[in-house]
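Removed from the display is one protein chain of the complex; every other protein chain stays in position.
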Amino acid sequence: ANMELIEGNMCTFSTGVVRVQSRKKAESSLTFTDPSTQQQILSWKSTPKTVLLLKKLGQELLEEAKEVASFLYYQEKMNVLVEPEVHDIFAQIPGFGDLHERVDFVACLGGDGVILHASKLFRGAIPPVVSFNLGSLGFLTSHTFEDYKKDLRQVIHGDGTLDGVYITLRMRLQCEISRNGKAMPGKVFDVLNEVVVDRGSNPYLSKIECYEHDRLITKVQADGVIVATPTGSTAYSTAAGGSMVHPNVPCMLFTPICPHTLSSRPVIFPDSAKLELKIPEDARDNAWVSFDGKRRQELLRGDSVRICVSPHPLPTVNKYDQTGDWFSSLTRCLNWNQRLEQKAL
Amino acid sequence: ANMELIEGNMCTFSTGVVRVQSRKKAESSLTFTDPSTQQQILSWKSTPKTVLLLKKLGQELLEEAKEVASFLYYQEKMNVLVEPEVHDIFAQIPGFGDLHERVDFVACLGGDGVILHASKLFRGAIPPVVSFNLGSLGFLTSHTFEDYKKDLRQVIHGDGTLDGVYITLRMRLQCEISRNGKAMPGKVFDVLNEVVVDRGSNPYLSKIECYEHDRLITKVQADGVIVATPTGSTAYSTAAGGSMVHPNVPCMLFTPICPHTLSSRPVIFPDSAKLELKIPEDARDNAWVSFDGKRRQELLRGDSVRICVSPHPLPTVNKYDQTGDWFSSLTRCLNWNQRLEQKAL
Amino acid sequence: ANMELIEGNMCTFSTGVVRVQSRKKAESSLTFTDPSTQQQILSWKSTPKTVLLLKKLGQELLEEAKEVASFLYYQEKMNVLVEPEVHDIFAQIPGFGDLHERVDFVACLGGDGVILHASKLFRGAIPPVVSFNLGSLGFLTSHTFEDYKKDLRQVIHGDGTLDGVYITLRMRLQCEISRNGKAMPGKVFDVLNEVVVDRGSNPYLSKIECYEHDRLITKVQADGVIVATPTGSTAYSTAAGGSMVHPNVPCMLFTPICPHTLSSRPVIFPDSAKLELKIPEDARDNAWVSFDGKRRQELLRGDSVRICVSPHPLPTVNKYDQTGDWFSSLTRCLNWNQRLEQKAL
Partner (left out) sequence: ANMELIEGNMCTFSTGVVRVQSRKKAESSLTFTDPSTQQQILSWKSTPKTVLLLKKLGQELLEEAKEVASFLYYQEKMNVLVEPEVHDIFAQIPGFGDLHERVDFVACLGGDGVILHASKLFRGAIPPVVSFNLGSLGFLTSHTFEDYKKDLRQVIHGDGTLDGVYITLRMRLQCEISRNGKAMPGKVFDVLNEVVVDRGSNPYLSKIECYEHDRLITKVQADGVIVATPTGSTAYSTAAGGSMVHPNVPCMLFTPICPHTLSSRPVIFPDSAKLELKIPEDARDNAWVSFDGKRRQELLRGDSVRICVSPHPLPTVNKYDQTGDWFSSLTRCLNWNQRLEQKAL
């Protein structure tokens, strides 16, 4: 209706446009004219040409991947890129020649792991991702395989009414390991779910110093600390007692794991926070860090992990819309608030 | 440094300027150029002229109020407005004549209750509030009385370095009671902390239907439901198990009270959410609603409360800055993460 | 096998025997020879003669009640007692004459509410209760109606192998209201689930003083305090964050409701505790107390509720055995630890 649109090309190399609406402070008074977070819609300036097709590791889903690739290539006339390990199979499909072209969007087959993999492939801006679960339960994979043709056509040509499809811009966290106060070369990681600093298999609880904008906020004595995105709020952070946060809330969750004090509680920072988790020089033991559950490595005394919002969110295409998909995931994956109807006890 | 400022008059009647910085999506790529939430600074276009001075109810703090009023009037040459009940006392101070002038800022003496009272006095935009605790513990009252002259001077004339003072724009929620699907006249309430729907003293748990943008999200069977602002996240919502949320995060906390299912968990919505809590037609009992712990009233079967972000936040002047004040409050008021140093058990 | 039995008549007026085994401290050393809590088996010295048949209130389940009554009367030759309100219906069944005889066991039709009602009917010792759920979900009603004949025959004649049936002795709490330090006449209540002191619809949190053996343990500032039996641990206490306790653990759960401090946590007392919850003289408001969710009444400033274990537990006949029935209830009623199988996120 009265939405003001900010149009833009999709990624630096893309043909798409994301229309968003942000909270503006009206200039003549201290008034919010709109909430900060709204539906975001992907629409293309010109029809997308190239898709990157990803599938879960191993021999599973090969037939499905071939089927989708054929559909996109023969019926939608798209260039279909695949990863090296599935390249040979697709190479047998006629016309799959030189694949070094740019990607307009990514199609994933499998569970959340495939999307986490896509997140790792792109260092800078990420094209929109549409993900089909095939029996896997996943928070990020709201599309079922049965409707793949219809769903892919909507991504490419737009839903008739919207002139686009709803997408969720999923914040990522940029994490950097420092030693002796200096960034270590090659130690920058983007995470979609969470970064975790924990005691590994050390017998003693970690004491972790937590800084925000270089100011010591607190010392946490616990099995570890999770810093999660809203997307990751329903994964490990929830297991450690964190709240479940809608992906449109621009924030970071700071969730201690089994804190060794009764008065600890999860804390949620704005996305402007610059966090640092540091292993004190006088810590009893080393600690460990992992990024989206992978790339686990040791932190020595004095090491730290610096965490801020990544400039490059991961856009995921919604099945319905942002809030509909999210609550559907809560129910489907976590049985959130489900119970048999019962008489009051 | 490279902050881009959006300048604006302070309130419709004010002489101040709030400089803020919002997250912009760069137009040519899907990239966040800045986080959405940043420090906000209050600076005045011209020196403020009028202050509203509020104190806690009752006979306490009268001397302190006189002292502050005298300081502002004689030394700072400001117009000092007071509420009717303390008006007579101040009327004895020479020069307190016609008080029907506009307010540039509000000074509060007492705990959080005085700020909640200020929040109620202003229906539309609210001028900045500076609050002095006098022994009361409060989340919103970070200034101590000892430094009141220095602190007030900084509000009026600016901190030398900043050309202003840091403020926190505290989101409020606009709540409206509906009956038979129609808004009830006179039943609109703005809250700074939270709105609560509960079973009151009914023996049976409430079953509350929860809608977001008119879509049924879930049915909660519980003692009640809290919808809180980030400011209210450290009050009742925390007691019910909610996370503690920095006031700069644009969101609403949805926190069930003693939910009657193991799989319930607090949920955090973006500030664009339009929530509705409805007592079903077939509920066993009526329910109750309260606003910032006040104005408690009954909800009949079929009634609902509609909740969205208010366009008018409450700006509070920080003692240090937004994050410093907040963590200081967590520690001061809740003993957050405090413990005696101890050997690992 | 090598179980040592303590035999005893079932209730003062019963024909049954309960064999139990308790933890003995061996006399010549500081050694537990057996854990304190073991399977308890009900066996009869002579075949039971009289049953009290209870059903849920209202017109439901009348046919089922008639069917069970007929079975017990005609086939098992038992005297069948019913409550006044269903008495007239049963009176039409030939042979239901004078009903003022003693009860050997109680048969309940309906949910947990019927058992709570049975608990209220007996001030002193309670005969064993066998309970059939009929569509109602209940923690205490493990028997389904389909097998009622077989199940009742086992209660009466014993399971072939056991020479009896497993029962769970469910602890009850004896609660007494005091005013000005003196027990109020007629204000003694036995509860099977929990006693709750709360703020009712008062706006302010209750501050409740908690004593154990007349020693002040803590002051709780909260919406209220629950003192629950293990049986009640899976009801309101769980909703307030308490652990789920097997009914054989001799203890009382002390569970604050929405405590207004981060460092509060549920506490579990031994069954030897003598608790007292007191409304301080200087409380802001009165409070309320309820017993198993019923008989709600006001507590004035200075009033207190004294709580200790009741000498009279409520014995419930198990479907399988104590632990099997309990975990089956956790799963059936609370979906405890249920989830769809999922890939690690």
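Think of it as A, B and C in the order they're written, each chain with its own count starting at 1.
FYI, a contact is a pair of C-beta atoms (placed from the backbone, for glycine too) under 8 Å apart; a residue touches a chain by one contact, two chains touch by 3 or more.
Predicted model, so just to flag it, every value in this text is computed and none were measured.
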Of B:43, B:201, B:286 or B:335, the residue in touch with the unshown chain:
B:335
Across A:119, A:168, A:218 or A:238, the one contacting the chain not displayed is A:238
Taking the full complex into account, find the residue in A:57, A:188 or A:262 that is in contact with the omitted chain.
A:262
Looking at C:178, C:201, C:218 or C:286, which residue reaches the missing chain?
C:218
Which subunit C residues would touch the chain omitted from the figure, given the whole complex?
6-12, 14, 18, 20, 22-38, 125-126, 169, 171, 204-205, 212-213, 215, 217-221, 233, 238, 242-246, 248-251, 253, 259-273, 309-313, 315, 323-324, 327, 330, 334-339, 342, 344
Touch list for subunit B against the chain that is not drawn:
111-113, 136-139, 193, 234-236, 261-265, 293, 332-335, 338-345
Need a quick check: the contact residues on subunit A for the chain that isn't drawn.
200-201, 203, 222-223, 236, 238-241, 257-263, 288, 290, 293-294, 296, 334-336
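Going forward, only the chains that are shown with their structure count from here on.
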Would you kindly tell me how far, in whole Å, the mean C-alpha position of subunit C lies from that of subunit B?
45
Whole-Å distance, subunit A centre to subunit C centre, using C-alpha means?
49
Which subunit A residues sit where two or more other chains touch them?
261-265, 334-335, 338-339, 342, 344
